[in-house]
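Mind looking over this structure? Questions follow.
The complex appears here minus one protein chain, its other protein chains still in place.
Here the chain labels run A and B in written order, and each chain numbers its own residues starting at 1.
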Amino acid sequence: MSENFPILIVLLPLSAALLSPLFSYLHRDLGRWLVTLAIACSLGCSIGCLQQTLASGEAIHYWMGNWAPPLGIEFVIDPLNATVATVANFVALMGAIYGAPFLKKSSWLETGGYYTLYGLLATGLSGMIITGDVFNLYVFLEIASLSGYGLIAMGGQRSVLASFRYLLIGTIGASFYLLGVGYLYAITGTLNMADMAVRIVPLIDTPSFKIVVGLFIVGFGIKMALFPLHGWQPDSYTYAHPAAAALIAGIMGKVPIYACIRYFYFIFAASGAAIGMGLQIMGIMACCGIILGSVMAIAQKDFRRMLAYSSVAQIGYLIVGMALGNVYGLIGAVLHLINHAFMKGSLFLFIGGVQYRYGEVNIDKFGQLYRKMPIACWMFVIAALSMVGLPPTAGFFSKWYLVLGSMEAGPVGYFYIAIIIISSLLNAIYFFRVIEKIFINPDAGLKEVNPQKGKLELPWQMLLPILIMGIGILVLGLSNATIVSDVLQFALPEVLIK
Amino acid sequence: MTETVIVSIRPFLAVGISLLAAFLIMLSDKANPNVREAWTLLAAFGKFAIIASMMPFVWQGGVYEYTLFNIVEGIGFTLRTDACGMLFAGLSSFLWILTSFYSIGYMRGHHEKNQTGYFAAFAVCMSAAMGIAMAGNLVTLFIFFEILTVATYPLVAHKRNEEATFSGRKYLIYTLTSGQLFLAGIVFIYLFTGTTEFNAGGIAGLGEAAPVWVLQIMFFMLCLGGMIKAGMMPFHGWLVSAMVAPTPVSALLHAVAVVKAGAFVVLRIVGYVYGPQLLLEIHAADWLAYLAAFTIVTSSLIAMKQDNLKRRLAFSTVGQLSYVVLGTCILAPYSLVGAMFHIVAHAVMKITLFFCAGAIYVTTHKENISDMKGIGKQMPFTMTAFTIASLGIAGMPFIVGLISKFHIAAGALQMDEPIYVVVLIISALLSLSYLMPVSFNAFFKENEKGDFQKYGEARKDMLIPLCTTAVLAIILGIAPNFGLNLFDLAKTAAESITQGMIGGGW
Partner (left out) sequence: MIESLNQFLAAKGIYILTLILFFLGIYGMIMCRNYMKKLMSMNIMQVAVIFFFLCLGQKDGGTLPILQTGLTNPDLYVNPLPHALMLTAIVVSLGTTGVAIALLLRIRENYGSVEEEEILRRVDE
């Protein structure tokens, strides 16, 4: 059983997603339970894989249909992607539980359809993370994107437009990636990542390779909303279906970064002038994005839009960590990937809760919200402090590693430090502004859209994920030394360990 | 002198007890206020008991140490109780008891809103202050430092009107900015020396780790965190705005936790990270001493012009805190003793002054000094306490302020820098001239409007704490080792910092 874990990570949500409409037809709740259960099992499998790979110290190879690579497609699970997959599936599970109240009044088809898309999104993201084949990655990328378009379009009237725009831009990104794969295939003659890592070595200085790097930066840059390719992102995050926003904002933007790390550090082994140049360019773009994203976030009144711009900035943190090219930087990037998935997920869960109960997303209307939704608001405070990077929340620790890496990188790094510091302060401005509104401003007299009876401020399906994610941020922060020494240390690429 | 180290979780208990209390206070929001206050008092006494139980061993030069877990790789979440830390911890845990009683009296007497949040934030502040006092390395210190920053914010913005909100923002801008620079400095220290552990006399090998100018800049960045929290000029803006907060908060801000934590951080960096020897070589502490001297004089001058009593006291705090920084940055053994003991001395005196100001405000709703003519007849105890503390601030013999100032001055002479002695004398005269008129007004002027007749003395639960601290100021002035042996602790700490110090003019 346990040797089949890798494929089950993808297969379970995939089959559940496809069966979801049928089950929903039988009973409206069955489809939802099926997908939730499948994602939970997938999470279990990810954790199982993580344990296996950590225990054995080697990557798990799973040959699809028992075709040996490089001919067959394989899933490769090492500590890095097992960690990312675990986090992705965890957030997906939280989102799946969280979605129920939103679909309470909808028809069986809508419920079933929503969970089909949701399951497919989880499938696509997990697939992208664990695959060991470059073209396979493209397929999963498109699965995730297509279901993502659907989930964004389900958010309401404005969302259809946002979704369509995202579709156009996202397809450009995917096409760039596909072109890059074409070039790589042309020069190396293989699609298997491990095989490619060997064959690429003599070709690292060829012009074709430089083109590949350029294409990947644009392709992944669009998908991860790297400044200045982030145009699609604010609208999409803002108008996405509130129940799916946590997964879309928390994980969907991160997986391309994981893919970038996989390519640049594991397959191309960060060697050659082209990679160095590419990383530097990405670093500069990221710095611009950090500042611009933070400034734009300050200007927003819509909480979700503020979060979306803040994501542009936070993506920049990850890229900076990646661009630094030293151990601390990469640890910081991966740690921030995990932390930010939790923070952003938790913030979107919070605003989803407010939206569900009061139908309001305008920051100015949040006066005295903490009296009405105390738990959600306190969890929001934790997430906000973490975004600012104040200890002992998780955000501080990833920042610690990023600053450490920057400091080690020398003069270029000092520039990054300045950017990180400025951005933390800008983050503080827009998050403390919201905290101020929630705790200090006079009551805004919100009207309940979905009145809540009983003691709980939200249905338990929503409150539970909010609580778990919020406390998760603290737990991640306090246990980060363990995470780094027991997991991430083994997830580093070989180039850096030397 | 080798330190005996005992691995014990007690330091963490001391920190944790008020965090737990904060949590319980939040939970008993809707319960009877007495239950809520019971938690506060229970935690205050519990914390003091834990600290006091550790004292005897620390007096003998021992250290309690405990690492709960690793914060980041290679850096533990460590609390250790060295002499310097225990001085601050003992002081603040004791004053917290008094402040708790006083707060309860003030908040009830004044019918403040949101008391639950107030007491909870207060408890968190005390945990953070305790953590700062006992932190064993820079990262642990930084964690508590930022917790203190965040926990103080709701206290500053407590009144929830426009002015309070604005002060809150100002406070955050100042402190968060300095916090980030502090962080960058810590990272630098860690990267260049491979450790962030405090070491009396400085972290070994720091001097060779980087060029002098880098060391100087990093010293500035590290100290900036402490300086802003300590309200040194030109970074004192937030402290004065924060006067909108309720008076017990001001007392906490100004006397016990926040500003003292700032001064304490400077002390830690000078004494335990850079070390006096290195600082003498790179001349980084000189400008800090100049700035402190400048602040001492200027703030006294500004204080004279303030009519609002709390604002006047705020500027007085700005000046007095700079004594600590000055004493630290003179880098002489005597001045270090003086600086550390001034943390104690100023806390006792300033808390008395703020308690008095609050008592006057709650009883008579007067905030301005010009309105307080003749108030001494109605509130004799309060105003006597106020006078004692004022004289102490000015450096009157037999009151605690003299001892610390004397040591700072002695240190300045040790280092052949008599200019600082002049500064101290000027400042003493200036503080007399801005604090004495308050007492003079209260006792010797006639109440022209006659509107004090209806008021009596302050409530008991406010009066007793402020009398206690005033008496304490005198007792400590005569017997500085009274109670917690704080003076000896300061001496031990200064000796450990300056041990093996060569040169320096004595």
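Going forward, contacts are C-beta pairs under 8 Å (C-beta built on N, C-alpha and C of every residue); 3 or more make two chains touch, one makes a residue touch a chain.
Every value quoted in this text rests on a predicted model; they were computed, and no experiment measured them.
All shown chains touched by the missing chain in the whole complex, by label: A. Within the set A:Met64, A:Val160 or A:Leu496, the residue that contacts the chain not displayed is A:Val160.
Considering the full assembly, A:Glu142 is the residue among A:Glu142, A:Asp302 or A:Glu457 that touches the omitted chain. Contact with the chain that does not appear here is found for just one residue of A:Met64, A:Leu178, A:Ala444 or A:Leu492, A:Leu178.
In the full complex, subunit A contacts the hidden chain through residues 135, 138-139, 142, 146, 149-150, 153, 157-158, 160-161, 163-164, 167-168, 171-172, 174-175, 178-179, 182, 185-186, 191.
Here is the rule we use: only the chains that are shown with their structure count from here on.
The distance from the centre of subunit A to the centre of subunit B, with each centre set as the mean of the Cα atoms, comes to 44 Å. In the complex of the two chains, the subunit A residues touching subunit B come out as 385, 388, 390-392, 396-397, 399-401, 403-404, 407-408, 417, 421, 424-425, 428, 432, 436, 439-440, 478-482, 484-485.
Taken in their complex, subunit B has these residues touching subunit A: 69-73, 75, 139, 142-143, 146-147, 149-150, 153-154, 157, 160, 164-165, 168-169, 172-173, 176-177, 179-181, 183-184, 187-188, 190-191.
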